[in-house]
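In this view, the complex is presented without one of its protein chains, the others remaining in place.
Chains here go by letter, A, B and C, matching the order in which they are written, and residues are numbered from 1 within each.
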Amino acid sequence: MTKPMTKEKIQAMLDRSPLIHFCGMRVTSVDAEQERIVIEMPMRPELERSPGTGQYHGGPIASLVDVAGDFALVVKTGAAVPTINFRVDYLRPAMGAVLIATATVRRAGRTIGVVDIDVSDSEGRLCAIGRACYSSQPG
Amino acid sequence: MTKPMTKEKIQAMLDRSPLIHFCGMRVTSVDAEQERIVIEMPMRPELERSPGTGQYHGGPIASLVDVAGDFALVVKTGAAVPTINFRVDYLRPAMGAVLIATATVRRAGRTIGVVDIDVSDSEGRLCAIGRACYSSQPG
Amino acid sequence: MTKPMTKEKIQAMLDRSPLIHFCGMRVTSVDAEQERIVIEMPMRPELERSPGTGQYHGGPIASLVDVAGDFALVVKTGAAVPTINFRVDYLRPAMGAVLIATATVRRAGRTIGVVDIDVSDSEGRLCAIGRACYSSQPG
Partner (left out) sequence: MTKPMTKEKIQAMLDRSPLIHFCGMRVTSVDAEQERIVIEMPMRPELERSPGTGQYHGGPIASLVDVAGDFALVVKTGAAVPTINFRVDYLRPAMGAVLIATATVRRAGRTIGVVDIDVSDSEGRLCAIGRACYSSQPG
């Protein structure tokens, strides 16, 4: 295994993506041994489901799931890997100043990586859960 | 069954959502009998995966899947319905001036609606496919 | 492309699997051009959800989805391919003497194949829909 990525290097990779930059995603924790990463996404008006509700639309939550899952694998691979597919289950309306995605690698195989992503609000309520499958070949 | 929604009424509903408005989604076709709706999403710089590639990030594609699936049911229900869960499979890199999502209701039950969503580019290449499940109770 | 598999060769492959043989699955149609295969599964007492209801348990329906999706790709590859993941949505109780799965390849890529599987009863009612993702490398 190559040396795991630092939080700073991962943030720099995140910032290079226009979509991720627009969504303001910030990596707050990288645990290479546990194969876990935490990425936050703050509210901004364009992410709202309905005007004035303060509720995140499900689409940006799916973006957060996809990105957090991808970068949980990047910690090891060192490069973003293509998403094959993912699933998101919405458990509760997601509100508040920031959403926090905790992505944990369940299997990093030779060809496929599978990651679980829990999305909570700032009070720790679980709002959505994702499960995502990536190609292990950077592309 | 109540009178099905017109394209204009659905577009007005879409425009009220800050996220959908930001993504510039436009309904181009409503077929109440086939329970099918077509929604387009044009490229804008904030939706790019990597700078200068012209490739849509998977996150906005998931947003398009979620919205198109939801509004395929709205044609009948007349109100947006909460997403329970969805899956997206990414088949090819998605490029070009616009993405076109065709959403077809597979089952509109008393409590659950299930919709298939095909996402193609402007040359008709299938880029991603979604399958989404909604609560039939507006919320 | 190599010569597509015949119905007889696919049935012989099906019969070699103890699980598939036990479930009595029969291939009834192979369309190599449309990349579509039809596989039937007759009721037998061990597949029932509750005694005397004549309703198929969701588990065997998932088996049928997995097998039909796999063999839709076998038509081209000539060998069974490992399942990466799949999703099944149950739309209606599945009853009757036989279930009919129609599996259509949505994308047969170099590394990944994606297949849609519709499961109907003998009266043509859609009971369940599956979406499955396979490795393109036989294994």
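Brief remarks follow.
Throughout what follows, a residue touches a chain if its C-beta (ideal position, glycine included) is under 8 Å from a C-beta of that chain, and two chains touch if they have at least 3 such contacts.
This is a predicted model, so every value here is computed, not measured.
The omitted chain makes contact with just one of the residues C:82, C:109 or C:138: C:82.
Listed residues B:84, B:98 or B:126: the one in touch with the omitted chain is B:84.
Only one residue in the set C:20, C:74, C:101 or C:114 touches the chain that does not appear here, and it is C:20. Contact residues of chain A toward the unshown chain are 87, 89, 91-92, 106-107, 109, 114, 116, 126, 129, 131, 133.
Against the chain not shown here, chain B presents residues 84-85, 87, 111-112, 114, 133, 135, 137. Residues touching the missing chain, restricted to chain C, are 16-20, 22-23, 45-51, 57-60, 62-64, 66-67, 82-90 (touch as defined at the top).
What we mean here is this: only the chains that are shown with their structure count from here on.
By the document's definition of touch, common neighbours of chain A and chain C comprise B. Taking each chain's centre as the mean of its C-alpha atoms, the one that lies farthest from the centre of chain B is C. The mean-CA centres of chain B and chain C are about 28 angstrom from one another, to the nearest whole unit. In chain A, 84-85, 87 are the positions where the chain touches two or more neighbouring chains simultaneously.
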